[in-house]
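There's a structure below that I have some questions on.
Every protein chain but one is kept in place in this view of the complex.
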Amino acid sequence: MLAYALLLSAALFVIGTLGVIVRRNAIIIFLSIELQLNAVNLAFVALSRYTGIEGQLFVFFVMTVAAAEAAVGLAIIISIFRHYKTVNVDRFNLLKW
Amino acid sequence: MALAASMPGPHLPVQEVAHWEPVLPGLIVLLPLLGFVANGILALRAAARSSAALRAGTDWDPFAGPARPRTHTLPTWIGPGVMFVAFVLALWNFAGLYGAELHDPVVVRYWTWIVTGNLQIDAAIQLDQLSMIMMLVVTGVGFLIHVFSVGYMKDDTGYPRYFAYLNLFVFFMLVLVMGAGYAMMFIGWEGVGLCSYLLIGYWFTDREKSDAGKKAFIVNRIGDLGFLLAMFLLFQAFGTLDFGPIFEGAEGRLAAGGATVTAITLLLMLGAAGKSAQVPLHVWLPDAMAGPTPVSALIHAATMVTAGVYMVARSSVLYALAPTSQAVVAGVGVLTALLAATIALQQHDIKKVLAYSTVSQLGFMFLGAGVGAFTAAIFHLMTHAFFKALLFLGAGAVIHAMHHALHKADSHEDAQDMRNMGGLKDRMRITWVVMWVATLAIAGIWPLAGFFSKDEIIWYTAAWAGAPSNPFGTLYTVYWLVALVTAMLTAFYMTRLMVITFHGQSRVDRNARPHLHEAPRVMTVPLVILAVLSVFGGWVNVPEPLAESFLGLFGALPMSEWLHHWLEPVTHDAAAIQTAALGEPVYGAPLVGGGEFAWALASTLAAAVVVLAALRALGGRKYVAAARDTAVPGGLRGILANKWYFDEAFDAGIVRPVLAASRWCWKVVDTVLIDGFVNFVGNFTRLAGWTVSLFQTGQANTYAFVLTLGVLLVLGAAVFL
Amino acid sequence: MHEMNQLTTFWFWVIGGVKVLAVFTVVMAAVAYMTLAERRVSAFIQDRLGPNRVGPFGLLQPIADGLKNIIKEETMPGTSAKFYFVLGPALAIMPAVVTFAVIPFAAPLPTPVGTVDMIVADVPIGILYILALSSLAVYGIVLAGWASNNKYAFLGGLRASAQMISYEVALGLSVIAVLLLAGNVTLTEMVWQQQQLGLWFVFPLSLAFIFFVISALAETNRLPFDMPEAESELITGYHTEYSAMKFSMFFIAEYSHVLTASALMATLFFGGWDIPVWTGDDMFWHEGALIRGFDDAGAPIPATPSILITLLTLGAFCTKTAFFVFLYIWIRWTLPRFRYDQVMHLGWKVLLPAALGYIVLIAGTMLVLDQLGVPFGLLYGLVLTGVSGVTTIAFLFFIDRDRVIAGAHGMGAVARRREASRALLARRAAANPDGSVS
Partner (left out) sequence: MTEILFVLFAVVALGGAFGVVLSRTPVASLLFMVATLASVAGIYVLFEAHFLAAIQVLVYAGAIMVLFLFVIMLLNLGHDYRADLKYGLWSLLALVVAGLTAGVLGQAFWGASDTGFRGDGAAVAAALDAAVREQGAAGVIAEPLFTDYVVAFELMGLLLLVAIVAAVVLAKPKT
């Protein structure tokens, strides 16, 4: 079952990647990133069955980081929205040359 | 030294103790540093007030008020105070060491300073007979000069700064002479160089004077390079820079007369030549007279410039192993002595005369060190410290008086030019007397200090010239003859100085004459003390052959060969090596034979004759004041007046080519090649950056895409490779 | 000696199915009758009769209500997001119904095929399961509010999401105190630990209990925290546009939540199905055997489950739960509604820090007791009770003053503010005697 879990994890990861690349809505991109994180978490949990509890611990940490990231990320999105009246990432490209 | 070993003199009754603990040796070094810090703080406060006044658009005159500000009163006590305590401590330690029969130096380690690879440098000081003599000279003469400075610098706005520098100098000088290794010595070496620079350029608003400071600094760097290279070689050969292991292991590790030891000693000599103003690196010392006169007395006559002699004496073991280097050292010394003495004949500035005299005397010391008479070199160093400090301080008193008087008379004539003086003896009795004492001492008139020390150097030159295995015997004979001539020249130019300055008609500005008067007590007291030392200082080392004759007052001069015995633990090894290599010195003149007594008698008589002749010849001459003395001397006198064209030669041979090369480097190498390359790199980077920046779309999706691409590559590599 | 064997797989599934059906039925019935209870109690509090026409004492009223809701016309707002509009009530009711699964409601029951635990699913994560699922409850409400495409419904949904997230924190923190004392997250073990301690956790963890009750009120959107459906402000909030059975499902969800919350209070703080004082009902699976406790030597004392004990403990559980359901209704008809900012203020600035401090205090006390070597028993519980009691009193009367007890901005604060503004006006009048406005 490990192989299937890992393949599922890979599939979820790739779908998340796709989401990050093709979507413009910052929130959806954010969700896709969470999806990638989840895919990795799944791999960790599946492997922890075979390597020890550390995999689960790592998932725990990843979740904490995800929570922190969500809080800050959403705050950023809110303040961007306040300024541009949109969350379309094409519209804020101040990082451009 | 064979002489000392074969002819032990009567020892003074001493209480012998096997073990000796130095008393607060670190404090001797530390006290001047503390003085520097205290005076430095005062100087900073004074500078703050001065700059605040400048911002407000006025000048701050610290002496305008009814009382001197505290920044200008405290250094009076701090500066000489720390010196006095240090001198007392040094005396105390000297007394302790005197009572001890000590053959090994006492090394006090404070902390490990640098450890890197095999190199370990400790902050350690070494107390032995040699460093003790140097400590006494530095702190003793230093103290007197500090006291003198209180009077001399009284009306200078930079009063606290002056004492801060002076204290700092003494600190570094003590580190130099007390350091227990070449590394510590080098710190002191560089430190005194720095202080020398600071003090020469003390009146830094005067362009000429700050240039003189720079010149001294730069010329010294050349010598320091030699010192550094010598240290590298020493480290390569011994794996350490501490004196102890180097001198103990030198004989075993270095082949006598070999290339390594010759290279080391020659490089050390280069360093010493720089610091001690030997030909051709002597050019900075006369210019260094731009500094305040007490500075000239302390740094450029009594202590710092003798550091080279100290170093050669300290490294005596190494020099004994390298006879070629010794010949070079002696040759440089004697050449310097001769050239400087000749130049001194044609100088008009009173301090310049003394400066060349100093260079000349340093040459004598190197001659002594070069021929293996290390004790004699140190002996001459010590007596020279006394009478040359006295001469400078006396000149200082004269300049002080002249300056004061000319200032009162609103005259702009040069206060240092002897042609503007004359007849001062009536107005400055004490100065006149003590200056004559010093002049007779330096001229080598019996029984003053210079007689014993200089005579001993000349005597040893002759003795080693006659050593059976000395390959440079003939050369040493030439040295001896030149030294004799130079000694006569010394007597002549010093008498000339005295005559022009103190005797004859007064050429001082008519309006200024009434204002001329003797220096205050605070200046004359050190003069008198130094005069006493100049008289009796030579008695600590009356040569054995003279001791029982009338030149030694039939044994009444108490301390026959005392310095020899005192320094024997330090110089013993070198003497043994030298005797083994060259054979026993022959105590007699190489050309005509004769005992030391006869030559000594002849020497002092010759000196006396020269002095009297000069008095007669020069006393009757009419001199003209500087403003009207427009005659350009020709021939040899012209050459001498122009100092053998050393500066011009350096200018043409080194400075101008370097400047031309620099300009070429600037115009061609820098502007065209380097700038071109740098600009090319910059432009290329900009172009490349602009190209790459096209990828920087500012859109998160693009970045994610490229990121994924990269991950894909890494993953693919990991999976498939 | 009774049969103490575990169930075989076959019987596990069979009995599991039976338990699911039974519990679901009972919960649904209880919910139905809670609506009646609400109305009757409110009537009692307001000194009137309440529904009493349908059946004896109005006992058939819930059935009539249900019938009415099923046959009523379903309205669907034209501008709503249809799919989510339907999804909302479904999502709301699901977590409410399934949370009851992990609450043990009686002592294990001996049957011919083995001893049956009186719990639908004794999952190893116990209380976390409840917290997790109840945190999902907000989706139904928020979606309903959003999908209605109605300003008031939308505001109700937003309020619901913010409020539930806020109070989940306080709820979780008050539960953590229980976890500290119980040492595990499964509810069966919590009941067991209360039996072992000889004290219900409400005593040693009195302040945690108070926090839990308050937070549970907020989590279930009950008065005085029913911001998402505040009639006077938002019509009825998120279910403004709902009618008939979909509207009814929100009601069912709310009452199931109330029921679950009451059962939880009973389980976490009042010993669950434990009958006070009597130790004969103490029962716990220990290494494959049911035990009553440990003797002084540490050896387990076997327990004897019986049908009587199961029934008695079931009665105890129902009594406690019913009491808390009554408490809910009581509070609803007694206290006025908070203002929205007061709700947030209470949750973040009072309950959260206070609960954190309380955890530190309890953990510290336990650490001291463990270091002193006090065994886990009555003395342990009594010491904690003392510490906790003092803290509770101090919190309520000194630290809190008129925030929790008298509302987020109680009368004391209002009075002070009024005083201040009056003083300000007086000063202005004094400074400006001609009365002109500056």
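Letters A, B and C mark the chains in the order given here, with residues in each chain numbered from 1 onward.
Criterion: a contact is a pair of C-beta atoms (placed from the backbone, for glycine too) under 8 Å apart; a residue touches a chain by one contact, two chains touch by 3 or more.
Treat the numbers as computed from the prediction; the structure is a model and nothing was measured.
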Can you list the shown chains that the absent chain is in touch with?
-> A, B, C
In the whole complex, what residues of chain C lie against the chain that is missing from view?
-> 81, 84, 87, 123-125, 128-129, 131-133, 135-136, 138-139, 142-143, 146, 154, 157-158, 161-162, 164-165, 168, 179, 184-186, 189
Provide the residue numbers of chain B that touch the chain removed from this figure.
-> 701, 705, 708-709, 711-712, 715-716, 718-720
Going by the touch rule given at the top, which residues of chain A touch the chain that is not shown?
-> 1-19, 21-25, 27-28, 30-32, 34-35, 38, 41-42, 45-54, 56-57, 59-61, 63-72, 74-79, 81-82, 86-88, 90
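Criterion: only the chains that are shown with their structure count from here on.
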Chain A to chain C: how many Å between their CA centres?
-> 33
Let me have the rounded angstrom distance from the C-alpha centre of chain B over to the C-alpha centre of chain C, please.
-> 95
Mind pulling up the chain B residues that touch chain A in the complex?
-> 690, 693-694, 696-701, 704-705, 708
Complex interface listing, chain A residues touching chain B = 17, 20-24, 26, 29, 89-90, 93-97
